[in-house]
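A short write-up of the structure that comes next.
The complex appears here without one of its protein chains, the remainder shown in place.
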Amino acid sequence: MKRLPANFIIGAVLVALVVGVAALSLIWTPHDPTDLNIRGKFGPPTTVNWLGTDQLGRDIISQLMAAARNSMTVALVAVLLGGSIGVALGLLASAIGGWVEDIVMRLADLGFAFPALLFAIMLAAVFGPSLTNAVLAIAFINIPIFARVARASANQVWTREYVLAARAAGMNKLVITRDHILPNIAAAVIVQATIEFAVAILAEAALSYLGLGAQPPASSWGRMLSEAQTLMYLAPELAIYPGLCIVTAVLGFGLLGDGLRDITDPRLVRAR
Amino acid sequence: ADLVIGMQQEPTSLDPTSDATASIDGMMTQNVYESLTIVSENGEVGPNLATAWDVSEDGLTYTFTLTDAAQFHDGTAFDSEDVLFSFNRAMAEDSVNPSKGIFKPIESVTAPDARTVQIKLKNKDAFFLFNMGQGDSAIVAAESVDTNNATPVGTGPFKFDSWTRGDRLTLVKNPDHRDAASVALDKVTYRFISDPAAATAAMMAEELDAFPGFPAPELLEQFEADPRFRVNLGSTEGEVILAMNNAKPPFDNIEVRRAVSTAINRDEIIDGAMYGKATPIGSFYPPHGKAYVDLTGAYPTDTAKAKEMFEAAGVAGSTMTLRVPPFPYATRSAEIIQAQLADAGIDAKVENVEWGFWIDEIYKKQNYDMTIIAHTSPNDMGNFARGPKYFYGYDDPKMTALWESISTEADADKRDMLLKEGQQYLSDQAVHGFLFQLPLLGVFRNEIKGYWSSAPVLYTPLKGVSKG
Amino acid sequence: MFEMHNMTVRFAIGEALRDASLRIAAGDRIGIVGESGSGKSMLAACLMGMVPESAELSGSLTIDGSDMTDASEETWQTIRARRAAMIFQEPMSALNPLRRVGDTVAEPMRVHLGLSKTQARARVVELFEEVGIPDPVARLRMFPHELSGGQRQRVLIALSLACDPELLIADEPTTALDANVALKITDLLVHLSQTRNMALVFISHDLAAVARATTDIAVMYGGDIVERGKTTEVLRDPVHPYTQGLLAARPDPRAIPRDADGRRRRLPTIPGTVPPLPAMPQGCRFAGRCAVERSECASIKPMPAGPRLATCHAVLRDTP
Amino acid sequence: MSYFLLRRTIGFLATLIAVSIVVFAVMNVLPGDPALTILGLDATDDALAALREDLGLNDPLLTRYFAWVGGALVGDLGISHSFRVPVSELIAERLPMTISLAVAGMIVTLVIALSVGIYAASHHGKAGDWATMFLSQLGIAVPAFWLSILLVLLFAVKLRWLPPGGFAGWSDPVAAIRSLILPTVALALVQSAVLARVTRSSALEVMRQDFTRTGRASGLSQRRILWRHVLPNALVPIVTIVGMQFAALVTGTIVIENVFYLPGLGRLIFQSIANRDLPTVQALVMLFAVIVVTANFIVDLLYVLIDPRLKART
Partner (left out) sequence: MSLLRARGLTRRYKLPRTTLFGAPPVLTAVDDISFDIVAGQTLGVVGESGSGKSTLAKMAMAFEAPDAGQILFEGQDIHALGAGDLRRLRPDFQMIFQDPFSSLDPRRKVGWSIAEPLRAMGITAPERVAEAFEQVGLHSADAGKYPHEFSGGQRQRIAIARAIITRPKLLIADEAVSALDVSVQAQILNLLMDLQDTLGLGILFISHDLAVVASICDTLLVMQRGRALEYGPATDILNSPSHAYTRSLITAAGDTH
């Protein structure tokens, strides 16, 4: 029996926890996370408010749960969006080669040259800050990353003899890309996606922290942190909880990505 | 003694006559620069570069007598030529004075001799002497005016020493000032710390002596409990309002506006957003003002009634935007107001927007339903008389006429009566949701004495401040 | 001087080397042949103390009488290069691409023999001359990629000679080279072994190269040494069925074998394929593919017997 | 080599032109009005008009773009709208701060990452490897802004060992270094975690190559093989990441400078965007792009220095 790497197991458990909580928050949270009760602010943990209440008397655990959903959604949409565009571009560049490849890769370089945070700030300045813009900004920074990964792996696959064989069989590049290239770069892309997912969670937190992400009343770990940072002296747990949530989620996806990489590493596969 | 003061807003220029940034006035006006008059902590106008003045019978001609003991920091003399220069510059066609409006009533400025300046007005202006004490009407010298933005030269009790942009600005005592004897501080350093958490840390780590405009009301109790510090709760001229776009449905309907006023709960807002550290207002006038009327009871909070009123007006369940500028008082209030409106059946979409965006979309284009903003200028009830082009979208001949009589009424008691009438009228019309007066929250090391506790104007003179 | 006795290398998936015994004396030239996965490299690794950590070792190895079975990595570091040296199959990847070849060859001399830079350099030039690298002084400053495959392999040989070892193990030294270059390298190794009285273990699955290079031969299959003897004798007259099959399967370039009707003749083959390590038969590893297989073959391990020490039940019975 | 340089230089310029167009276009569709931002909400219309004329905001877009590019080519970056001083002066004031921070961050990152990465690689599959990789993953997961707050709370407020923020320049080196410690740690932690992972995996990659086996067969010690043979060969991917990280460090200072109220470029750009200070934002974004592209350029040159095989190809 293959033994799964420890980082994969820990990562999977943490991810399952975070995703599970996020999913649960869709149907149930202990309280409405947006319910204010200003008179009951800074409430201690009780059987009603398990982690106590925040500076506006909202239930903290409900907010953390709702924020998990927010975080997961942003990361998922951003990585899917940026990932699919990036992968499509990378595959295109790899399949066509020549000047198309050059242009796509130069564009990717340009994407790297433009500081991501600045892009988010400007996007927010033009269209006003919103979760959508945060998603777009994070998706945007993902495009060149995935384009590079996809192109590099696809270029490798294109040199494999089975691809040559498919060409010898008379398959066109589109079909080859679908039948051979995509499945064979999938592992690399999925590993990258897991890692970018972790990065996206961090990015969403940072943008919300700067006020460029989730808008009230939507709950967000980053925003909770920014609202709580001056409360560090008063109610440190308000800053500790969302911070720990971010760490847990990012760590989970990071370890999962690590684990997946270990599992899909061809050298290790062959050894097993 | 040396003093280190924390400032949240970083200035971009040091010339108050060409830039409206409040921190420029905060540091420079009446410290480095001086004006003809000066406004005291309780809002009264007193002599400054002008030691005395005469007002003609008709209230249109002001004759100022200038001090002969003042000189600019670069050594050049101060006389009526400098006053003429400063006024002509502010009033010129290509003037970029941020409060050019306060010079509008002026017909002419003349200098009969080196120690006398005569100003003729086109019409009576009740706030003229008050305005002459602002940073916008600081007296500058022709020799140094072009470099004032980076190396300010004035006549004040403090001289500019150095400025590391983004970090600190240092002033030193001007030993040649006519009143140098009453200046206790030798050196004043302003440190620019915009992040509230960083401000707190800097204060706690005793990097700073004072943070007069402390950005985190939630921590005041903490500082109060700390024997090292003293907390000051003062007031500013800033009325915080929930502005509604009166030009656009549904807020062109007075019943909807009244419903909003009924839906909001000021105590909750002040408690939640300002940690109880603010005074509620029921209209557009500061509670510390002489003419203040308490109208906070005009629309007692009644969610059920508000709901009915919204239903009656046919807007219940509708969605509108609440576009909020990036100031903590605004973003925090927005969250609570949003919840209160939601209870009353209105779905307010909060959008925290950037300041540039706010200026463009809300202020210039009036593209908004609701917003939250503090009006920090003194004597600014005139905003309601600025017509439909102003972002309120409020156009009411009755209010325009009322303001006209207020601003030309020379008699203080009569003016106060009119101001009370104005407050009443605005409350009755429920033009906006009137929330609270923006407090001036300061944290000081115990040994700091003499700092203004309230700010009727944008500046706080350091002349009377001492340490230890 | 190098004596390996009943060495077994066991991985989780099976035994990569089984009860291998080998004696190597000064000046010996021993060829190891066998198909891929037959344990040739593992045998070499045992001699160098470079068996993967995941393997479990049993048996013994002595060098000049001192027991190396449980020697530490540090002890091995004193053996390598000075007593036993090794060259590998891929001359390109076996050289550090970022280092000048002169520095690479000088490094063990400086580390082990404490030579100065100039001394080491002079030695490298000598070595380069010895292994037939033209214009050695200029070559010192070159990078591996600037040399041809044959030259790189010569550099590796020079490197292995740096500390004057008593034993040189060449693991498939010519597989990556063109036929006539391979020929020259093989001859060079033979020449070096003779002039320096250095033992040579020459590993290859190319029978022609082994025949040219060695005096003795060991044939491996599935981790076993199945037969050994004088190279000429084994190749002329193999006794183990596997050796016989292997030799027969080798095409002969000098005549295209055709039947009378002009039909090309098929090559003799060994049926089936080498089973993967976990599926190896318990007894004779060749069981299942063998033409002379008996009932006990699959389960009982044949002991080496006869003059060739062949591990075959059939041979065992046939030779008195 | 010269052909390589020329190609890279053309690519470099093309990137800069593209960035300049993007920035200029974005800044011009940004809602907001520099004049109104400067003069405030009480400003009269004629004062605003006068200021706009003053700032050159009334010229056509193309004129402004070419005036800006033309100026930039001769080293004139224009006058800041809000500060009314030459932008180059503003940048010159702030650059030492940001560069000090970025360089300090880079050094700390390199020291931590290389030792941890090589350690993990040499203990591949063992507990030490596993633990360092877990910790590095944890390091990546900690948001920098959160870490900063915690650091300040502990070291500046509670223990009073270090200042909570600010930077007064290098005239007092001891004070300067003390003020840089916390921000550097906050900045470098994540980056060193990232780089340690890259170092480990590329070192592992190299350790699988044949020449390390040659080294072992030559009786070289593990240490020597790791530092003399493996590390240099692992440098190509490491250098790639370092190049990207340097850029990330420079832009990463935006958040850090805010928390530690440091007078650097990050805060300047934040402020300039808020103030719609067009010339400053443009110059700064260009500067960031130049730093990023230059870092990549230097990385490419380093490749050639590191790997003699590339010399033939360039």
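By written order: A, B, C and D. Residues from 1 in each chain.
FYI, contacts are C-beta pairs under 8 Å (C-beta built on N, C-alpha and C of every residue); 3 or more make two chains touch, one makes a residue touch a chain.
In this text the structure is predicted, and so the values were computed from the model without any measurement.
Trainee: Which of C:68, C:270 or C:284 sits in contact with the chain that's absent?
Mentor: In the complete complex, the chain left out is touched by residue C:270.
Trainee: Using the touch definition up top, pick the residue from C:108, C:245 or C:304 that touches the left-out chain.
Mentor: C:245
Trainee: Residues of chain C in contact with the chain that isn't shown?
Mentor: Given the touch definition above, chain C has residues 35-36, 149, 178-180, 182-183, 205, 207-209, 211-212, 235, 245-247, 249-257, 263-264, 266-270, 273-274, 276 touching the missing chain.
Trainee: Pick out the residues on chain A that sit against the missing chain.
Mentor: 160-162, 164-172, 175, 179-180, 183-184
As a convention for this text, only the chains that are shown with their structure count from here on.
Trainee: Which one of the chains is closest to the middle, using the mean of its C-alpha atoms?
Mentor: The most central chain here turns out to be D.
Trainee: Name the chain whose C-alpha centroid is most distant from the C-alpha centroid of chain B.
Mentor: Centre of mass proxy via C-alpha means gives C as farthest from chain B.
Trainee: Please tell me the distance, in whole Å, between the geometric centres of chain A and chain B computed from their C-alpha atoms.
Mentor: A distance of 44 Å separates the two centres.
Trainee: Could you tell me the distance, in whole angstrom, between the mean C-alpha positions of chain C and chain D?
Mentor: 53
Trainee: Where the centres are mean C-alpha positions, what is the separation of chain B from chain D, in Å?
Mentor: It comes to 39 Å between the two C-alpha centres.
Trainee: Send over the residues of chain D in touch with two or more other chains.
Mentor: 30-32, 149, 153, 273, in rising order.
Trainee: Quick check on chain A: which residues sit in contact with 2+ other chains?
Mentor: Chain A, residues with two or more chain partners: 125, 229, 232.
Trainee: Sort out which chains touch which and give me every pair.
Mentor: Applying the touch criterion to every chain pair yields A-B, A-D, B-D, C-D.
Trainee: Using the touch definition from the top, list the residues of chain B that touch chain D in their complex.
Mentor: 10, 12-13, 18-21, 93-101, 104, 149-150, 164-168, 191-195, 197-198, 201-202, 204-205, 207, 354-357, 359-361, 363-364, 377
Trainee: If you look only at chain B, which of its residues touch chain A in the complex?
Mentor: 196-197, 200, 204, 216, 218-219, 221-222, 268, 271-272, 323, 326, 331, 334-336, 338-339, 342, 349-354, 356-357, 361
Trainee: Using the touch definition from the top, list the residues of chain C that touch chain D in their complex.
Mentor: Of all residues in chain C, those touching chain D are 48, 50, 73-74, 76-82, 85-86, 88, 90, 93-99, 107-108, 111-112, 143, 145-146, 156, 159-160, 162-163.
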